[in-house]
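Right, chain A next:
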Amino acid sequence: MSAGDFSFSGLGHAYLPEQWIFRNYRGEVSRGQVLSLLGPNGSGKTTLLKILLGALKPAEGTVMVHGQVAFVPQLFQVAFDYSAMDMVLMGRAKKVGLFSQPSKEDEEAALCALEKVGMADMAQRPFHEMSGGQRQLIIFARALVAEADILILDEPTSALDLKNQNTILQWMDRLARKEHLTIIFSTHHPHHAYAVADRALLMLGGSNYEAGPAEAVLTESNLASLYDLPFKHISYEYQSQAIETLVPILRPKSDVCSASGAA
Partner candidate 1 sequence: MTDSLPGIGRFLSNAASKARLRLSQSPWTKPFPLAVILFFLTITSLLIGSYPVPLWRALDIMTGYFLPAGWTDPSAWDLKEVAVVTIIRPPRVLVAVMAGIALGMSGTALQGMMRNPLVGPDLVGVSSGAAFGGVLGLWLGFIESQVLILAMAVAGACGALLFTMALARMVGGKSDGLPLILAGFFVGAFFMALVGLLLSVGNPFYPRGQRTYNIAYWLLGIFRGADPAKVWLIAATTVAGGIILMSLRWRLNLLSLGDLDAKSLGIDVRKLRWLLIITVSLMVAGQVAVSGVVAWVGLIVPHLARLLVGPDHRRLMPTSAFLGGVFVLGLDSFTRTVIWGEIPVGVLSGFIGTPLICFLFWKTKTKGWNES
Partner candidate 2 sequence: MNDFEQNQIALKAQSSAWRLRLENLRGLLLSLREYGLRHEWFAPTALTIFLLGTICFSVCIGTYPMPIWKAGNILARLSFPWPLPDDLPWPVKELTVVQVIRFPRVLLAALVGLGLGISGTALQGLMRNPLVGPDLVGVSSGAAMGGVLAVMLNWSPVSVMALAFVGGLLSMGATFTLARIAKSSDGIGLILSGIFVGGFCISAVGMGIFLADDGQLNTIIFWLLGNLNHADRGTVWLVAVPTLLGGSILMLLRWRLNLLSLGNDDAFAIGINVRILRLGIIAVVSLIVAAQVSAAGIIGWVGLVIPHWARMLVGPDHRKLLPVSALLGGLFVLLIDDFTRVVLRANVPIGVLTTLIGTPFICFMFWKKQTKGWIGD
């Protein structure tokens, strides 16, 4: 087991007694890999992420973490108007003693991390005034400066436009391949998972789930049962590169409701 490996088994949680949101979940991801969590609204994605992060104690099961975990929340609101630099610097919390202030080296490290994500020119800009994509990058930089081994992201692409979605996906890929970070993220977009993830976990509710390598799990039939929608696997060529993706079949204008009906 090397730093960055992550596994969990027998995981289950219920906010009310005997009303299991999920149960007996098992999965693992190793250093430098990307794991994506997919599930409809209310299937407990955020709860699972909190448990994996260690912020919530699971009702049953164990989480095995090797290394430092960093978290990127979905909506980042700060009460005070910190600058980007201040935000990134906070990643050094573990390395700065309780009663001491961050040193010049810490600030240098923060600046390096900002450079890495290409935001160095924004260092003194207020975090409040940044766009959603820029904020995500700043939080990435913070994870880098924390020298985290594992990065957990809660729906990182859901509030972004297409260009920023692409940027964030690129960065996730880059952090995993080049910095060898383990990345766990939840998403509502199966094609995002298909594009970057090595492994996937589909939360089908209760003790039903599908976990494993992304190609094996992200199939037309699995996704169709997850979202109650037909999916289509497409492969095409763009600039002489073979590209594969999954698209949902949305037919708002068809007067026949989807096979299983609107439950």
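The candidates were selected such that all candidates are chains of the complex that A comes from, given by their letters.
By our rule, contacts are C-beta pairs under 8 Å (C-beta built on N, C-alpha and C of every residue); 3 or more make two chains touch, one makes a residue touch a chain; residues count from 1.
For clarity, every value in this text was computed on a predicted model and none was experimentally measured.
Every option in 1 or 2 belongs to this complex, yet chain A touches just one of them, candidate 1. Taken together, the chain A residues at the contact with candidate 1 in this complex read 50, 53-55, 68-71, 73, 77-83, 85-86, 89-91, 93-94, 96, 98-102, 104, 107-108, 111-112, 114-118, 120-121, 123-124, 137, 142, 146, 152, 167, 170-171, 174, 178.
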